[in-house]
Structure formats: C-alpha cells, structure tokens
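Contents: one structure, followed by commentary.
What follows is chain A.
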Amino acid sequence: MKKLLALVLVAIMALSLTVSASAAAVDKKTVVIATAQEPTVFFCQDQNYSSNQAKDSPVLFQIYECLLWMDEQGVCQPWLATGYEMSEDGLEYVFTLRDDVYFHNGEKMTAQDVAFTYKLCMEKNLTLTRNLLINLADVEVLDDTHVKFILSEPFAGFPAETSARVGFIINEKYYNEVGSEGYNNAPVGTGPYTFVSRVTGQEITLKAFDNYWGGKAAIETVIIRPISNIATQFISLRTGDLDVINSADVASCQQLTARDPVTWISVPSAMRVHITFNMRPGLNSPLEDENLRKAIVSAINKDDIIEGVLKGEGAPLDMSCMPAYTGAPEAGTYTPSLEYNVEKAKEYLAASNYDGRELRIICQAGTNYDKAAQIIQGQLLAVGIKAAVVATDSGTFTASSTAGDFEMGINGTSSSLFDWSSCNTEYRIQAVYGPAYPGEYAQILDDLCAQANVATDPAERKAITAQIITIVNENAFNAPLYNSTSTSAFNNELEGITLNPNNAWRVYNWSWK
Partner candidate 1 sequence: MENLLEIKDLNVIYKTDEAIVHALNGFTLSVKKGETLGLVGETGAGKTTMCLSTLRLLPDQVGEVVSGSIKYRNIDILKASKKEMLKLRGAEISMIFQDPMSGLNPVMRVGDQIKEVLNLHFPDMSPKDKDARVDEVLTLVGITPERKDQFPHQFSGGMKQRVVIAMALVAEPKLLLADEPTTALDVTIQAQILALMRELKEKFDSAMVLVTHDLGIVAEFCESVAVAYAGEIVESGTIEQVFARDKNHPYTKGLFNCIPDLTSTAPRLTPIPGYMANPRDLPKGCKFANRCAHCTEKCMAAVPEMQEVAPGHFIKCNLFEKGASGQ
Partner candidate 2 sequence: MRKGREKKMSNTASKKISTSNRKGQMKQVWFRFRKNKLAMIGLVVITILILACLSASLYIPYEKVYTQSIRDAFIPPFSEGHIFGTDQFGRDLFARIMYGGRISLFAGLVTIGIAFVMGIILGGSAGFFGGKTDTIIMRFCDILMSVPGILLSMTIVAALGQGLGKMLIAMSVSLIPRQARTVRAAVLTLRGQEFVEAARCYGTRNSTIIFRHIIPNVMGPLIIGVMSGIGGQILQIASLGFLGIGIAPPTPEWGTIISENQSNILFYPYLGLVPGLFIMVAVLSLNFIGDGLRDALDPKQKN
C-alpha cells in the first residue's frame, strides 16, 4: 500500500514538472519591476518614517510629485510649478503652481498644500530638513497658485531642494484625517499612479490614476517586487517573470547576450566614491603623516578599480566632488589629486615614517565599496603598504567611522540636490566628533564651506569651492576614486526608460512597443 502511494506521488511530481510554461506572455498593461531592497516607507515628512532615498524612491517617484523635476543632466525642469522668480538678495523665491492638479482622493492641489508640506517637514523631520532644506526659514501662501519661500541666508542650490524627496507635495486635509501613520500606510499624492497595496516581502501594486493632470499613464499597473539575490533577479528577467531591474548589477548586465530579450542603460549617477583618511587629532592615526597619504593616493589606479567594480562603466574623479554638481569648481581652476604613479608612490612612502603595520580599510560588506576595498588592498600591497579590509554590516560601519577606529574608509556619498552642499558636510567641523583635519586646516576649511553656502553669485561660489578642493588635494586629505553609475536592465519591448542622477525614474514616461 505504501509503495503504491509513493509511486502515485512520484507521478504527480513528475507531471507538475513537465507542465511547460512558455515565458509569461508579454502583458501590455503591466510592468513588473525588481528592487534589491523592499520599499516600505512612503511618507517623508515625519522623522519616524525616515524614508531612505535608494530603497523607497521606486514607489515615491510614481505616487508623489514635487514642484520641480531633476532631469538626466541634473537640471531642474518644471513639474507641479510652471516656474519661479528669485529676489535680488536671493532670500525669497516665488513659485507659480499649476491649477489643474488633483490628489488621488479627488482634492484639488492648492498653494496651501505646498506650504503645509514644507512646514510639516520642518516641524516633524529635523534630520532631513537640516540636510535638504538648507537655510529655509518660512513658507507663505500668496494665492491659490503662488507660494513664497523665505530663506534665512541666500543659498544658490535652493531650487534643486524642491526636487528632492522632501518636496513631495501631500494633501493637508487627508493628513489631518489620518496622521503620519495613516498617510504612510495608504499614501495620497498627485502622481500618475495611486498606491493600491503592499504584500510584505512579495510585491507592491500601483494603479494608473485616472484624472492625472498630465493625462492617464500608458501602463495600467506597476508591480514592484523585492529580490535581493542578484542571480535570481537576472534569471527572472531573462525568463520574462520580470520586466525591469532597478539599479541592476553592472557586471551581470555586461554578460547579457544578444539572445536575451533584455537591454540595459547606464547613466552617471550623483554618487561619488572616495577614501576618507582618519586624521582626527588625538587619535595619533598614522595617516596624519602627509607623505604616507600622498603615497596612498598615488598608489591607487582608478581605472583598474572602475574596471574591477563597474566593468568600466564609471568615470575617474580627480576631486572629491562631481564636476556636474551646481557650484562645483570648473576644470583647471583647482589642483587635481595626485596621479597614479608607482615610482612617486614609493618615493613618498620612503619619505614617510610608515612602520609597516596593517592599515584598516573599513567598508560595508557585500557592496561595490567592499570590492573596491579589496582591489585597493591589492594595489597598496604592490607599493609596499600593508592594508586589511574590514567589511562589516552598515551598523558597525557607521559606529566605527564615528568612533574613529579605522585608518581608511571607503564610502559613496550622493546628493539629492545635485549640488556642492553635500560635499560641504565633509569639510565642516562635525557636531558628533569635532574637527577631522589636522592643525589650522580644520578651521580654514570650515570657514570656506560656510562662505560657499551663502554665496549667491555662481562664479563667486565656484571660486570658493576651487580653493577648498585645491587645499584638500594638495594635502591629500582624501583620495577621490570614481563617479558611480546608476543602471537599469529591462525587457527590450519597453521604451522611454530614463534615469536621473539620483536613480529616480518615472513609469509615466514608459510604454510597451
């Protein structure tokens, strides 16, 4: 009897295996997008729901909209606002809004909603306000279609702030009904897609918003699925279970063959990767020795790192800032960081008092920085500098970088504003652990950064930033590496897929061939 049962079961298993499933027929109405981490937070105005740019933007940019939209080149284009004027003293900006915009719950968007959004953020999300709403003092409603932003000090990069995730316009009436948690669980925005449901760990479903002001979206349903395993992502893409992979792994993209129904694009992102040296006074870290730093910088072959980590898709940087950032110094107005030169590196090393001990390179395990650290370890070994890669989880990485128990740290910093302001934070005297640069340079850099923030005339701002970069590069205070890319792999039946430097994309522009 038991043997009979076993045979029957084997037959069923075999039968179910042979059920041939042709690649899921391309359903013209839906697009399935895979992301490495599951988007879980959809309300940026409240500190408790501290949304993270990379993780949550796939959903945020479909259901919400800002006053301005940052295009591929990092230039802000009109979105919910048709335009803006800046006062002479640079302290006031008046935005004119569209008047045909409706929220998902049917309410009409007015200037009152815009003012409420920013005021709520300044009140409830201090961290994001400090980083993304620099110098913003107050917001005034002039009339239904005009709103005035008042700054405490002039800040050239302000317009870009309205395109960041802080600037997603929320509906005041709905917020007063449901509060932060309610808004997060069932968000209401003005975007082309409405939030339908989130099945934890499995998929998030968005539906096209019928009376979207720009006309109903071409693709009816958007499904976002979290798949952390890179191999699984690409298998599902090639079998047709997936249509798009958000921030796809470059190495795998390059292996895709013509036979696969898949293509991929890669756009320079706002992310710049560099090595920070630990020179904090009082920790007598070996990197206080300038020659050792110079030896390290000139021992690093950026092209090899880009080839190893991004398969050649990134661009080397000779300063710890992106040339395309607003306010970044023009080429030639600053001294670039030291070139890759093994002999020079050995000379600097000989001149330094390096005692041969192992320098710790900390980075986050399993990321591209982990790969870069391993390549750099090899390159430093070739010159005679011994280094050990300490790859840890994100928590320990933050803890050790704050506590200062590291010699070198590799990390990438991005800028949602695509503006010099994000580079500023590196050279300011940190609130948490005080000055990061030796001697009087800490104060000089701090002052220069303060000036850069307030300078309204772009040319004047570029001159200040050029000065900062020259000081940093001449003293080799850090080792700029490369500008990373944001990539996306997708079914070649899809068209209209574009990425902006912050890897934000809008399904609204996509359509099936």
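Regarding selection, all candidates are chains of the complex that A comes from, given by their letters.
One rule holds in what follows: a residue touches a chain if its C-beta (ideal position, glycine included) is under 8 Å from a C-beta of that chain, and two chains touch if they have at least 3 such contacts; residues count from 1.
Not measured: the values here are computed from a predicted model.
For chain A, choose the touching candidate in this complex from 1 or 2.
Spelled out: of the options 1 or 2, chain A touches 2.
Within their complex, state which residues of chain A touch candidate 2.
Contacts found on chain A: 229-231, 234-235, 249, 251-252, 255, 304, 307-308, 365-366, 370-371, 374-375, 377-378, 381, 389-393, 396.
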